[in-house]
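Input: a single structure, listed below in structure tokens.
A protein chain is absent from this complex, but the other protein chains hold their places.
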Amino acid sequence: MTEAIELLEKFRAGRISRDKVVRAFQAAPLADLGFAQVDTHRALRKGFPEVIFGAGKTPVQVVKIAAKIYEHEQRLLVTRITPEHARALRKKFKVAVHHELPRCVTIERKPLRKRPGTIAVLCAGTSDLPVAEEAAVTADIMGNRVERIYDVGVAGLHRLLSRLELIQSANVVVVVAGMEGALPSVVAGLVSRPVIAVPTSVGYGANFGGITALLGMLTSCGSGVTVVNIDNGFGAGYAASQINALVAASSK
Amino acid sequence: MTEAIELLEKFRAGRISRDKVVRAFQAAPLADLGFAQVDTHRALRKGFPEVIFGAGKTPVQVVKIAAKIYEHEQRLLVTRITPEHARALRKKFKVAVHHELPRCVTIERKPLRKRPGTIAVLCAGTSDLPVAEEAAVTADIMGNRVERIYDVGVAGLHRLLSRLELIQSANVVVVVAGMEGALPSVVAGLVSRPVIAVPTSVGYGANFGGITALLGMLTSCGSGVTVVNIDNGFGAGYAASQINALVAASSK
Amino acid sequence: MTEAIELLEKFRAGRISRDKVVRAFQAAPLADLGFAQVDTHRALRKGFPEVIFGAGKTPVQVVKIAAKIYEHEQRLLVTRITPEHARALRKKFKVAVHHELPRCVTIERKPLRKRPGTIAVLCAGTSDLPVAEEAAVTADIMGNRVERIYDVGVAGLHRLLSRLELIQSANVVVVVAGMEGALPSVVAGLVSRPVIAVPTSVGYGANFGGITALLGMLTSCGSGVTVVNIDNGFGAGYAASQINALVAASSK
Amino acid sequence: MTEAIELLEKFRAGRISRDKVVRAFQAAPLADLGFAQVDTHRALRKGFPEVIFGAGKTPVQVVKIAAKIYEHEQRLLVTRITPEHARALRKKFKVAVHHELPRCVTIERKPLRKRPGTIAVLCAGTSDLPVAEEAAVTADIMGNRVERIYDVGVAGLHRLLSRLELIQSANVVVVVAGMEGALPSVVAGLVSRPVIAVPTSVGYGANFGGITALLGMLTSCGSGVTVVNIDNGFGAGYAASQINALVAASSK
Amino acid sequence: MTEAIELLEKFRAGRISRDKVVRAFQAAPLADLGFAQVDTHRALRKGFPEVIFGAGKTPVQVVKIAAKIYEHEQRLLVTRITPEHARALRKKFKVAVHHELPRCVTIERKPLRKRPGTIAVLCAGTSDLPVAEEAAVTADIMGNRVERIYDVGVAGLHRLLSRLELIQSANVVVVVAGMEGALPSVVAGLVSRPVIAVPTSVGYGANFGGITALLGMLTSCGSGVTVVNIDNGFGAGYAASQINALVAASSK
Amino acid sequence: MTEAIELLEKFRAGRISRDKVVRAFQAAPLADLGFAQVDTHRALRKGFPEVIFGAGKTPVQVVKIAAKIYEHEQRLLVTRITPEHARALRKKFKVAVHHELPRCVTIERKPLRKRPGTIAVLCAGTSDLPVAEEAAVTADIMGNRVERIYDVGVAGLHRLLSRLELIQSANVVVVVAGMEGALPSVVAGLVSRPVIAVPTSVGYGANFGGITALLGMLTSCGSGVTVVNIDNGFGAGYAASQINALVAASSK
Amino acid sequence: MTEAIELLEKFRAGRISRDKVVRAFQAAPLADLGFAQVDTHRALRKGFPEVIFGAGKTPVQVVKIAAKIYEHEQRLLVTRITPEHARALRKKFKVAVHHELPRCVTIERKPLRKRPGTIAVLCAGTSDLPVAEEAAVTADIMGNRVERIYDVGVAGLHRLLSRLELIQSANVVVVVAGMEGALPSVVAGLVSRPVIAVPTSVGYGANFGGITALLGMLTSCGSGVTVVNIDNGFGAGYAASQINALVAASSK
Partner (left out) sequence: MTEAIELLEKFRAGRISRDKVVRAFQAAPLADLGFAQVDTHRALRKGFPEVIFGAGKTPVQVVKIAAKIYEHEQRLLVTRITPEHARALRKKFKVAVHHELPRCVTIERKPLRKRPGTIAVLCAGTSDLPVAEEAAVTADIMGNRVERIYDVGVAGLHRLLSRLELIQSANVVVVVAGMEGALPSVVAGLVSRPVIAVPTSVGYGANFGGITALLGMLTSCGSGVTVVNIDNGFGAGYAASQINALVAASSK
């Protein structure tokens, strides 16, 4: 916003023409003019910087982008990486941590102090673990306490019911499931907190790479279930963190 | 088979030529020759005659076909009817019963004695009732005791769990559900008996007229779940009756 | 829970056998045993009772269910109704309000005191209004302040940008859009709060009754967008209210 | 159930408080409380233990899970394995048998005595063999006599008709077919026993990896056909065994 | 072709310039130049004139087009008509015949002498009759003997097998079926003549308005089956007539 | 832009504070600040005002919106209307013209002078006429000369080839076709000008309401074909006019 | 048929019982009883033996099946082979010919004398060649003269039109095309003979592996086009040969 103010002062001082001011406001990035995007940006920056989507980028590209962001930031998340990406990042950043299962890397100057309130991450089967862990690692690096509750699929209800108290005590519940994706419906019937459902591509045949789980979650009979893209653990972790951060901010 | 035997006797008696026998065996309906189809037919006839699918037939056509079958049979099922079909059938057959919800008519000279063993018909929500009732009426007229357990969807698990004993005591469990179709997965985890899942077209948007429920049931994480077409309560009731009849036959 | 306690006291007093206690715990609805579902239930009841989905029910059925719920509750929401449903409900309940555009009825003994914090409901075009209003009415009756920001589609960005401050000040943003469903992506880039996207069936041809908008929202490049079913304004309003209630509860 | 009884006795003896009992019933796994799941479990255990789905697990993981289950069980089935899984399992378990075509491993302390009654497994073409064998091996290890009737597709009807007697004498008929999946319809017209249809991904082009066969089976004109997921030989064998076991139990 | 010859003669006679000839050849309809299209046209005209697709045209439009074609032609086929179309056509053309089931009208100055050789039209169920009749009427008016063999679906094989001789004696076999569309596969295994398969939209649920039957026929395991669009009885009758006409022409 | 200038002058004159200027730039609609949107707007306004999409709006709403736009504009286009819309518009605006086939209304104070250069609108069959006319009427009211070349489908190539010169002389070619949508491919091989393809929903069965034509056009082997939504004659006419206007502007 | 006759004679001679005759007719393969299948078989055998579909079979399996068929037959076709299959077949059969492009092998004791009449095989682009060659090789080995007319796609109409006479002189026309699959529509408008369309998987994006070409051909505006599965050159060649053989048989 400083830039906008300077511009106006120069104009009042007669050092630049009116036309120049108008053109500047037109041409300059909105961010430089103090518009809302900037506030958003700043708010985000305080919370968490841009996340690097590793898929389709070379290790060199990923390291370069990471280095640029890390100049100004305290922490960094790189998702959908290959082992090559991980090696390159760990060579460059001594503090880089490679999370093998969810295929991501986190880099932190010093760990963020965790917010009060937990985010519960549930998954139906062991093959859903990579996606569940992507959600968990995302929520963790964004400053949240994460409670992992894995292998609680609906085919053996007692596994889920026996951990109900833990689930009900979370602020947000992320539910990861493949195949028919029934778990979020059952969970939504048992808790009053926001449930974010993540379909996975686990399954075969009529599962169609996760479409069946996705559609099942979208048509869930449980009220208040919202859904992210197939295998999008990151998106669910991010949305859960937005909610938990909002709660934490209000409780101050 | 009588026909085949007569033919052979006439041949042995020299009253018909060898060629005529061969041609008869070739040309005649297999049924008349005592082939397997006939056994099947007879077996079916003892159990239940041909079912009339009312959709796309005029009331006059349906009544004619019903009358022809009823000449030789003790009972009759007409499915997917309109009120016009029902009126026409009740005018012709005094004993005809119109089942409004499942849109079918049953006609029985005298009620069949029920087999031992029950078929449980579950449904998730009240809007699944017409399909559940089609399954129940089909199983009933085919000579089975039917236990209706309705409105036990997974969004309120206690409704299901509180009636578990009843469900577990059935020989076969028919589970009817629309929307995401999660109920069969949960039920299959709780019982050791055959579970037949029926997806319904209940829902909207990403439910796609029942496709989502269908796919969810096909990819169910519960072992041993088999599935029929969308809204095909009749098919599920029929398959359940086949299983229950087999059990009853073996127990004699 | 009283029931469970009574049971145990009778057992201690020797008036019932141990077996009876065990069987009661097995057979009784979980709710009666004080399990988690009950807590959920109670929590929900404090917030909002069961919502009646009108589609596929007769006016008589809807009125009966509504009357039963209203015995114990302070307020009621009936969604997806026809004018016939509305007439029947207004005849029975003098305080019933018919919301024509979103096709729902609300019934309240006395208005709920609104929580602090607002839920912003945006929509892209005027034809998305019925779905947007369903979200707004749902959020309103559940005790939230709702800010309606309509007709701000991406084809005329200035309409959206000029109301950015208002959007950014909300706790949760519900974004309703049909056709290509691009609005949530743009909004998610401008705010740091949870964004719940609602695809509508508005459009024709390759819109496929809302599938295109749905898929577009699921694959949004904006981080943290979660999605509900096509035309599911109720679900979005419900989820938004869950988040806002959580925030309000924490701020006390 | 012992646990529940002990708890109640301690309570009667005054050694624990009433609150503690209530809380225990709430928190403990349902299984420990003697609920239905336990019965199911026990029933299953008597019949067959948990089956390991090998796909997506490492050989080490599969061996560990197998070892744990095998501690308490007499037999074991591992499906969807690679040759690496097979090698690891055979190294650990001397009695492990690798079924190469259906890609599964069975481990048995001593063979189960077979039930009376047979399960017929039919397939349309030689390329459907792996799926048919998965059904056959599953039914076999679960204690059933299996009659394999292969390469009897509808394009050469005499192959099927010449083996009709054998098919008709089975208690359950599993029918495996790819391409247009017409075989179950023809078989269902010839037998009165339950027919379980298994679509395979055999084919190309408009077969869409088995979708065409799946849809064809779901819309079969043959009454009583139920269907499992594409290539799900295991599911069909499991469901067939459930039916056959039920029949056998009743005949005692 | 006369036009082209006249042009050249005028050019030779020096009455028009060379440029004019070249331009005429460029601009004139190919038909006028004696190109293949004209031969095709003439050949078709000898066999059958343009067919009027009634759907989406007003009765007035259909009558006008019919009148124009009938000026030069001996016979006429109008398909996909409503009763209004039929009434308007019968008012205008005394000899018009309204075929109610297949919704078409034929108009003939005098009946065409039938070719030797028959076209067999089979259908699986009675609800496939309208499509089968469209094929039959089309083949008939194009000058072919048609053998109708209806209600011979695969669920009761004996119906088909008992009429096999009749089917095998035809030059071309049109096979009409809905639901899973299995009939053409079975027929193709029993005859050596060209089989043209017509999927119908008969069925519900996973039949998807005929898509399942269409896909089943395209992936048929029977060699030599070719397929037309869903409900396209006309196309099948037309293609069958092309083949039969070719055979008849060769046999002279 | 006047508003922005006034603001700055007031600021220079000391009549408003610096903060107020900054906030005004942030809050005011971008249009008022002279940003690009305004230029676009102005450019569009010179060419053509906002088009009203009638579908889903009441006649009253449409008339109100039309009246508001018509205050500032010389001409108006309302698309996708019903006869009721047309009646209401013609009652309000004496000069309104109802185009029945393409279901739209145009209102013009005085006809726009046509640009040099023509837009050719082709269609394959007579049932594609409504969509073709929507394109033609749109291009016409936007100030273009339109050449209509109808009923030139690829099944009778000579119809197309005989009018080739006319097609080749146009600046832009809009090609409308249903069924398999092959016409744009053939046309693109014959002309060097931009070809805009419009799939229509004309057809049945495997046409899937225009999807087949749409996909065929997208995968056209003809270079340079671009495509709009199914039945979107308006979009094609609009895009064609944008190109033709650009050409006309350059030729001045 | 001899078998059936012998049986009857033995029965007349009193050497076997009546029951035995009946059972024999029931149990024996229909083929042995002189039913139609046998005639079909014989007719086919005179024309062409069973074709081996190589995909999914090992080289050893293919060689074994080939050797068994070749015992009784004069010629053999193996389709969808790998180079390994080809090598194994050529090692076993000295006269085996490997057709690399269409990935098939033919084996002939001595070449079949060709029928009169030709089958034209057209393809749109050079990448459609493998499928077109599969059709051509199939038609050739089945005893037909084949005219190959390649690279005549609709984007350059003159290529097609310049070879029209050749196309029109064929008895049957096989048209192979990928992408939008428009060629059969254009060809069907130019010839009066049966047109068999073969969609190929050539293309990318919205071609969906040949689905677009398939749908385009099914909805072709050209009358009388019939269609086979994606990439099914064999099926088209086979159907074309059936037609051509029928014509040749009639002309004798």
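Chains here go by letter, A, B, C, D, E, F and G, matching the order in which they are written, and residues are numbered from 1 within each.
Definition applied: a contact is a pair of C-beta atoms (placed from the backbone, for glycine too) under 8 Å apart; a residue touches a chain by one contact, two chains touch by 3 or more.
Predicted, not measured: the structure shown is a model, and the values here were computed from it.
Peer 1: Counting contacts across the entire complex, name the shown chains the missing chain touches.
Peer 2: A, C, E, F, G
Peer 1: Which one, G:L89, G:V202 or G:M217, makes contact with the chain that was left out?
Peer 2: Candidates G:L89, G:V202 or G:M217; residue touching the omitted chain: G:V202.
Peer 1: Who touches the missing chain here, C:V154, C:I167, C:I196 or C:V228?
Peer 2: Among C:V154, C:I167, C:I196 or C:V228, only C:V154 touches the chain that is not shown.
Peer 1: For the full complex, which residue in C:P102, C:G117 or C:G181 touches the chain that was left out?
Peer 2: The single option touching the absent chain is C:G181.
Peer 1: From the list G:L157, G:V175, G:V195 or G:A239, pick the residue that touches the absent chain.
Peer 2: G:L157
Peer 1: For chain E, which residues reach the chain that was dropped from this view?
Peer 2: Output for chain E: 1, 4-5, 8-9, 11-12, 18, 21-22, 25-26, 33-36.
Peer 1: When the complex is taken as a whole, what residues of chain C touch the one chain not shown?
Peer 2: Residues 124-125, 153-157, 179-182, 185-186, 188-190, 203, 205-208, 211-213, 215-223 of chain C touch the chain that is not shown.
Peer 1: Please give every residue of chain A in contact with the chain that is not shown.
Peer 2: 26-31, 35, 37, 53, 55-57, 61, 199, 201, 210-211, 214, 229-232
One rule holds in what follows: only the chains that are shown with their structure count from here on.
Peer 1: Among the chain pairs E-F, F-G or A-F, which one reproduces the interface of B-E, with more than half of its contact pairs identical by residue number?
Peer 2: E-F
Peer 1: Which positions in chain G are in touch with at least two other chains?
Peer 2: 26, 35-37, 189-190, 211, 214, 218-219, 223, 229
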